[in-house]
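We show some of the complex, not the whole, and keep each chain where it was.
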Amino acid sequence: MHLDTDFMWKHLPDFVRAGGETLRIGGIAIFFSLFVAVIHSFILFFRIRPLTWAVRLHIELARNTPLLIQLFFLYFALPQLGIKLSAMTTVFIAMSFLGGGYFTEVFRSGMEAVEKSQSESGLAIGLSKWQLFRYVILPQALRISIPSLFANFIFLLKETTVVSAIAVPELLYTTTSYISLYYKTYEMLLMMTLCYLVIFLPLSFLLGYLERRYRHGAFGL
Amino acid sequence: MGERLLQLRQVEKSFDGHRVLKRIDLDVAAGEVVVILGPSGCGKSTLLRCLNGLEPIQGGTLLFKGEDLNAGKVPWRVTRQKIGMVFQSYHLFPHMTVLDNILLGPLKVQKRSRREAAADAEKLLSRVGLLDKKNAYPRQLSGGQQQRIAIVRALCMRPEVMLFDEVTAALDPEMVKEVLEVMLDLAREGMTMLIVTHEMRFARAVADRIVFMDGGEICEIAPPDAFFNRPQSGRARQFLNRFFEIETGKGREEV
Amino acid sequence: ACGAVKDSKDATRSGAKPASAGESGGGSIGKIKDRGKLIVGVFTDKPPFGFTDDKGNKIGFDSDLAKRFAKDLLGDESKIEFVTVEPASRIPFLQSDKVDLIVANMTVTDERKEAVDFTNPTMKVATQVLVSEKSGLKTLADLKGKKIIVTKGTTADLFLTKNRPDVELVKYERNTESLQALKDGRGDGYAQDNFVLFAWSRQNPGFTLIPEKLEKEAPIAPAVKKGNTELRDWVNKELETLGQEKFLLKLYNTYVKEELGASTDPNDVITEGGKL
Amino acid sequence: MALSAYELLFRSLPQLGEGLWATLRISLLTIVFSVAGGIGFGLLRTSRLLLPRLLSRVILELVRSVPILVWLFFFFFGLPILFDIHLPAFASALLVLSLWGMTEIGEIVRGALQSLPKGQTEAAKSLGLSGRQLLVYVLVPQAVRRMAPPAINVFTRIVMTSSLTVLVGVPELIKSGQQIIERHYTLSYASVVIYGLMALLYFALCYPLSVFSRRLEKRWAG
């Protein structure tokens, strides 16, 4: 098979830009998702009644409906109810909805993995429930969660492809645009693959490293 | 012996309808060392946990310096500062250094100044012989060292009573001694203590009174010599036998 | 790009292949006849070219034309297998011998001619730009610097990308998405085949067409695999034959007339007989 | 042809049902193959031998880092052009999804195996069990309990990811919905109604799995 390398070179800058966009969206989405997840964990930890139900509902919706449909709902359906969000706002809401749901699950099992005795010895020195969460549970849950949290980062970063559906110029959008225009199918797919390899291979190796490092719950140093 | 520090009156505790403590009456005077003995599952740990508010009780009253602990007037969080507790498996916070473990309570709960609290902590650390470990992480320490840190962590809150729940049960036999000696030391200084242990010799050495429990009830309260030499209840005798029979062991017939 | 040499080899070898050898298409007429069915790639969500009825049957201008091909080639219009294609996968389906023919509203361009062989056209679509009346846009020149919505891979997308670098394009996958985006004000206009726009703007007041056409005659044609001249020639001849009975006009009346309104001359849209 | 929202919903059901069935079919098959392949893959990943470990690591990194879409293109469009190997659309979709599912499940299997206490292996060895017997009788049955909840979570992701297969012409739920929406492109509420309905259908498909996984997690926690 003959590859049109000139064509690939010509569009390299577009792909670099798109790769940057993918990373930017992914990065911001991860940040917001973490934020959401910490708040959710807080709610779950303190069992703030009506809110825990909301958190559960969120988790179930996020995990059991496709991101594409969430995205379409926000982007195309909400304006009919008079709420118009920009593409980027939509992306960040939808992705933090998804990521927040997944990350909360990660934190939840992380918190459950912190032994009950840790809470008890915290209580025994008179810590309030907030102090217990802040100084004892959260730092340990975070550390325990690191490998699966990282696996979820990768998952979320991959889900960014879905946002091409609402015209956000990330990697997949760029690739399919060029394919539908010029039909340099294999050239464009190869470019996309290379971009994803550049992004994901290092992350994947980092994940492997973190997993080995934290498998036995190493703390400190 | 001082005034009554702890008074338990008809304390009841059940888990899902299963009665674990049955009408417990017990007084502990200031400066007194009470050792609680009894077979596994008889409710010793539960008793200590009730005194620390880790388990709510279903009946009776717990008085600390004459105040009803479960009246809800003083939150448990405050009371716990006066009642220190040490657990079987140390439960140090693995993500903090030794010093941070010890200072968490004094700084965050009691809002003491770091300087003053740290000085206090270091004094206590050097008393248990671990001052040089103050910047180590728990996992870098042996079990015996961790348990001594746990004791310091509780002491640094300046409690008026200390509760010890089988604090040497998880330790290698060689490390038992170093922990027991810290406790003996505390007893000598007049700390009020409630101790659950299976170390009979230590119990005998440290206790002012032995409380023997079985099936959620207090069967016998006696001074150590009396208890070990002339246990009154059949259940206590049976219990003591289990411990001592093998020691007077029959050995084996030569093959 | 994938040479004709390999193709002829394919043709000779696959001629002997039994029909059961899988779904692979891209064959000569002999192979299609052996197989007993024509494999055609169509859209299933692009009315009026290729879409589905309530029961999920594939219908539309393109799909019905393909059925007629099957009937004339194999004697029965049910001897056809439709494959759902997407704008991005149309040409790979041909290149990899997955289908014999693509009839999926494909605009003929020079780049695409390098990848596939087009038959004679079946339509020439005029593309126009639908704008909000409030936008004040009146001519194509007004589009400069504006944000224009297109649907990925359409004639309008091709034209604007190539000829109007001064226009910012926002691309969606499907027509309804583009229309919705236009309605929500996510762009200043929507460039698309005009009869799609006609019908929609009738139901959604407040939008008008810029009268100027982007490109007067963008030919749309079925495509075969590069080098499959046998099938291409057959289709060309078939289109000629169909022209005599005004078959495309029938399709026009079924699918397009209503959208465009009776006032439009059908010959501005269809290329009966395959002649522009 | 102005339908009411209710009529639209009602008329769309058969077509959505077909899409649902298609999604269900490929998802179920993928799940079966992913579990079977995943157990093998997880064992390779934990192998003591260098070669299988290396090989499985390379496969893992490739599958993880290259988008599924690209794999679909490769197996369906690439293989015929490069090697003249023709896989039917359904088969290649199933192959790609299973390959991906296999690595996901495989990683879970690996995690479960590695989380088993070393004492179990030693106790089994000290009884004279061979490596194979150790796996069959001791490690795998215990690992299954640990991996069931996370594996079920992968199943729900398989259900959702299966929508990619439309690229190679395999029908599925989302495409069915889009066909309906596009058919009614002049109805502005079509997309709201249909996407809403699809969200419900996906939820109905995945939520039971989610509940089931939580049950197992609770039951096998001890």
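Side notes on the structure shown:
The first chain written gets the first letter, and so on, giving A, B, C and D; residue counts start at 1 in each chain.
Simple rule for what comes next: contacts are C-beta pairs under 8 Å (C-beta built on N, C-alpha and C of every residue); 3 or more make two chains touch, one makes a residue touch a chain.
Please read these numbers as outputs of a predicted model, since none were measured by experiment.
Chain composition of the whole complex (per this structure file, using the shown labels): A x1, B x2, C x1, D x1.
Here is the rule we use: only the chains that are shown with their structure count from here on.
Counting steps between touching chains, the shortest path from subunit B to subunit C takes 2. Contacts with subunit C and subunit D are shared by A.
Comparing chain C-alpha centroids with the centroid of the full set of protein C-alpha atoms picks out A as the closest. Note on interfaces A-B and A-C: more C-beta pairs are in contact across A-B. Here the spacing of subunit A and subunit B, counted between their Cα centres, is 47 Å.
Subunit D has its Cα centroid 19 Å from the Cα centroid of subunit A. Among all residues of subunit A, those that touch two or more other chains are 1, 76, 185.
Pairwise, the chains that make contact are A-B, A-C, A-D, C-D. Against subunit B, the residues of subunit A that register as touching in their complex are 115, 117-118, 120-128, 131, 135-136, 139-140, 143, 217-221. Those residues of subunit A lying in contact with subunit C across their complex are 1-2, 4, 76, 79, 84, 87, 165-167, 173, 176-177, 179-183, 185. The touching residues of subunit C, when paired with subunit D in their complex, are 2, 21-24, 41, 44-47, 51-56, 83-86, 88-89, 92-93, 95-98, 174-177, 179-180, 183, 196, 199-200, 203-204.
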